[in-house]
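One protein chain omitted, others in place.
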Amino acid sequence: MSAHGPAHAAQGERPPFLAHHFEDMGVQLETTKLGVWLFLASEVLFFGGLFTAYGVYRANHPELFHYAHFFLDWRLGAANTLVLIGSSLSAAWSVRAAQLGRRRGLEVALLVTIALACVFLVVKYLEYSHKLHAGVGWGASCRPSAEILATLPDAARALPVPAQLGTFFAIYYLMTGLHGIHVLVGIALFGWLVARARQGHFGAGYYGPVDAVALYWHLVDMIWIFLFPLFYLM
Amino acid sequence: MNDSPVSAVAAVHAAPHVLSVRALLGTAGVLALLTAATVAAAQVDLGRLNIVLALGIASAKATVVALYFMHLRWGSRFHLVVLGGAVIFAVLLAAFVVFDTTEYQGDIRAKAAAAPGAGAGRP
Amino acid sequence: MSTAVAAAAAAPAPAVAESYLSHGRGPRSWLLSLDHKRIGVMYLLAIGASLLLGGVFALVLRLNLWRPEGGLVSNDAFNKLFTLHGAVMIFLFVIPGIPAALGNFVLPLQLGAKDLAFPRVNLISFWLYVVGAILFLATLVVGGIDTGWTIYPPYSLESARGLGILFALTALFVVGFSSILTGLNFIATIHRMRPPGMGWFDLPLFLWALYATGLIQVISTPVLGITAAMGFLERIFHLGLFMPEYGGDPVLFQHFFWFYSHPAVYIMILPAMGVVSEVVSVFSRKPIFGYRFIAMSSIAIAVIGFLVWGHHMFVSGQSAAASIVFSGLTFFVAIPSAIKVFNWLATMYRGAIVLATPMVYVLTFFAIFAVGGLTGLFLGALATDVPLHDTYFVVAHFHFVMVGAVMTAFLAGLHYWWPKITGRMYDERLGLWSSALVFVGFHVTFVPQFLAGVAGMPRRYATYAPALVGHNRVSTVGAFVLAAGLCLALFGLLRSLRSGRPAPPNPWGAASLEWAAPSPPPWDNFERTPHAPPGPYDYSGLRHVSDEAGWVRGEVSR
Partner (left out) sequence: MIRSLLETSAALLAGAPGFFPARASSVAGEVDRVFGFIFWISLFFLVLIVALTILFVVRYRRRPGREEPELTASHDTRLELLWTGIPLVLVAVMFVWSTRTWLEMTRAAGSDEKPLRVQVTGRRWSWWFDHPGGKGSEELHVVAQRPVELVLSATDVIHSLYVPEFRLKQDAVPGRFTRMTFTPTLAGTYPILCAEYCGTDHSRMLASVVVHPDQRSFDAWAREGLAPDGSLVALGKQVFAKKGCLGCHSLDGSRRVGPSVKGLWGREEKLVDGALVRVDDEYLRESLLKPGAKVVAGFGNLMPPVALDERELQALAAYLQSLGEAP
């Protein structure tokens, strides 16, 4: 019973996507944006808890973090960073296309974003499966195999495997995993936008959902911007 | 926070802000450059400065994303307050907790040194 | 004055068919309703059920404490009961109580809006709450949880504790999301959907309170969510974050937990203060005194409230430096509360005070909140907190704030908006009796607990030193008086549904916009967005016509 209140039955000129409780599209768009920003604020704190856990264990076990970062391939991390920046670009482009009413451009930008997000996940999958096969799990299940230990640089190979390596990887899998879930959700959302774009829903007068999903996507990008150096480079 | 709904409406009626192609590509370019910079900076051993530098570059990248891709430069001032407030509280959480845990870490090390792997024995 | 308000105010009690209660029939039209009023009513029912359940747990606990050696239930059962009592009361009653039930109903009406900004999000938030509640109760199926609502590891995450904790952590996560969604919905609505002519300082103070509450919900609750998630995974995969056995730090968990759970206290009390601000002004028939100070003190409480969580950890092994900083900040947060109390008193000064049930509840709120707030000083002060921490002094303190203050404000608000919600007037005589019983029962229950705490009785004790038997028996008797008072209040409200006289649009002579809509309001609240009243507390234009017609704007009567 969303948009068929009796009060509006007579108002034929109401735009199709204007919800019954808004006066006009402008207020609706601004309200949607504010809602998304508030949601992003809570996302920041959601990840903030994990960043705090990272900070605590890093501050108190710097040697552990230094040792553990040799397990991560910075080239893959850097490649994924560029992939996400590219997807942010195409997401921002999709907003521009929607605002200008370019249906084809919008669709292409959305599809490119989805494609790049998938590339990101494939790389992430390769990283995860490589580690898990080598016994580098999280917490108690982190027992790196001799093969992966042999690939470490000499400086690290000389050291004993730190007792709390599993805690480092717990934080690593938690943070990158939660981020990965966000990427998955983003793909679903962009897919939904593609479906609606094909039906010609969006244009200069109505592009709130595109804007909202793009904002969300940029936040996902921003989180990765911090995760990359903190895990892969330090 | 003084943007009344009226001004918000006015802002929208005055046509949405559209990012130019140049701004889009420029932003992405700056982000790619900063990514290269952070990788390069990590190759040099600067001790504790490394992490400060990495966080600094990451913050700069995040700011660029927020200001341009997320339209924060042109959008409602309150959006900036929301994002900034969230970041400030997240930083306060991390700062307080990291500060406190490092303060009492000696007591954990001492205990850890006592009984690796096992709980203390019952007398 | 807009004609819309005038028309609404002048309209006779609306035909029943038009009200939101009868717009759409059948369970689906309720369970999947996007109407904020129906969602508010559903919240009210769910929250009422939670209060009932939590209350029954409390009575069993009190009965077990009748004898120093306990014995009514086993120690383990006692531990499970106080855990669920705490969890149900805090997460399912006190936190969502005023904002999700009353706030949901009243907020759009006070803005002259047709709904909240995001009606679907509102419905999702309600159902998340229900799922969370079911998950909490599901712990009973797998043997219950006996961890205390604070779920401190290592105790809570030990394998021996069973699987109940996994349900409880999931419940926290889900209920937390419900709370976040409510908060962001409220903020977006207040920001973007104010009617023309209503600036920030024309908002009713209830909305300022909900706004500040929303900020806390959006900022602090995610940390609860991620903490629950970390705890969940720690329990299964032994990550080594919180469990010392695996190299984790249990005090770190306490930091995370209180970063949410202390601000959560303000999620509870701020909306209560908002209700009090409305009621005290309306029933003194005087504009609220010091509007800006009350509004800004809400924001100040929200902001400072984030930085005091460490005062729960003075004896937990937190470093001395952190303890001193947190203690100092804690004292600061006392100031905005004091400001509010003095402003409320100043509002009553030289007013024309009407002792209707909501006002009587608010008057008892003053005394109870004063005790609750002032005893907080003993716990913010390092020297006195050390002996008092984790004793019945703390139990009494937070029950004064959460039960005493929040519940009396909830009852005040419920009686105040009851005519608007149901279209019926409650029985004033029963209302007054119930408020008296609640007041007396409450004090008999909790004042002895302060004394027991100072004498050194720790909390969460199934058995205790025989010397304290007097304190505990008086407290148990009080609990039953309190329960009787609440039952009487419930009886009075329910009876009014059948026999209460129809409520006029504005039975109290209040000036805020919800009273410009019919009682109960129609599905869409207002035909057209009404203009803001001259001020939320400007009663000059209002005139009492009769009990049946209530109050109307003066210019309408011409």
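Which chain is which? They are A, B and C, in the order written, and residues in each are numbered from 1.
To be clear about the criterion, contacts are C-beta pairs under 8 Å (C-beta built on N, C-alpha and C of every residue); 3 or more make two chains touch, one makes a residue touch a chain.
All values derive from a computational prediction rather than experimental measurement.
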**Prompt:** What are the shown chains that the omitted chain is in contact with?
**Reply:** B, C
**Request:** Just name the one of C:Leu31, C:Leu45 or C:Ala383 that touches the chain not displayed here.
**Result:** C:Ala383
**Contacting the left-out chain in the complete assembly, out of C:Met348, C:Leu414 or C:Ala503** = C:Met348
**Asked** Which parts of chain B are in contact with the chain that was left out?
**Response** 104, 106-123
**Request:** Tell me where the left-out chain touches chain C, residue by residue.
**Result:** 75-76, 79, 146, 148, 152, 154-155, 158, 244-245, 248-251, 284-293, 315-317, 320, 323-324, 327-328, 331-332, 334-335, 338-339, 341-343, 345-346, 348-355, 363, 366-367, 370-371, 374-375, 377-378, 381-384, 386-387, 389-391, 451, 454-456, 458-465, 467
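FYI, only the chains that are shown with their structure count from here on.
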**Message:** As a test of understanding: of all chains, whose mean C-alpha position lies farthest from that of chain A?
**Reply:** C
**Request:** Report the inter-chain centroid distance for chain B and chain C in whole angstrom, where each centroid is the mean of the CA atoms.
**Result:** 34
**chain A-chain C separation of Cα centroids, rounded to whole Å** = 35
**Message:** For chain A versus chain B, what separation do you get between their C-alpha means, in angstrom?
**Reply:** 14
**Request:** Pull out every residue in chain B that's touching 2 or more other chains.
**Result:** 5, 8, 78, 85-86, 89, 93, 97, 101, 108
**Message:** Can you pull out the residues of chain C that are in contact with at least two other chains?
**Reply:** 191-193, 219-220, 223, 247, 249, 252, 255-256
**Request:** Write out the stretch or stretches of chain B touching chain A in their complex.
**Result:** 5, 8-9, 11-13, 16, 18-19, 21, 24-25, 27-28, 31-32, 35, 38-39, 42, 50-51, 54-55, 57-58, 61-62, 65-66, 68-70, 75-76, 78-79, 82-83, 85-87, 89-90, 93-94, 97-98, 101-102, 105, 108, 116
**Request:** Could you please specify the touching residues of chain C with respect to chain B in the complex?
**Result:** 191-194, 196, 199-200, 215, 219-220, 223, 245, 247, 249, 251-252, 255-256, 259, 306-307, 310, 317-322
**Message:** Considering only the defined contacts, which chain B positions touch chain C in the complex?
**Reply:** 1-2, 4-6, 8, 78, 85-86, 89, 92-93, 96-97, 99-101, 103-104, 107-108, 112, 119
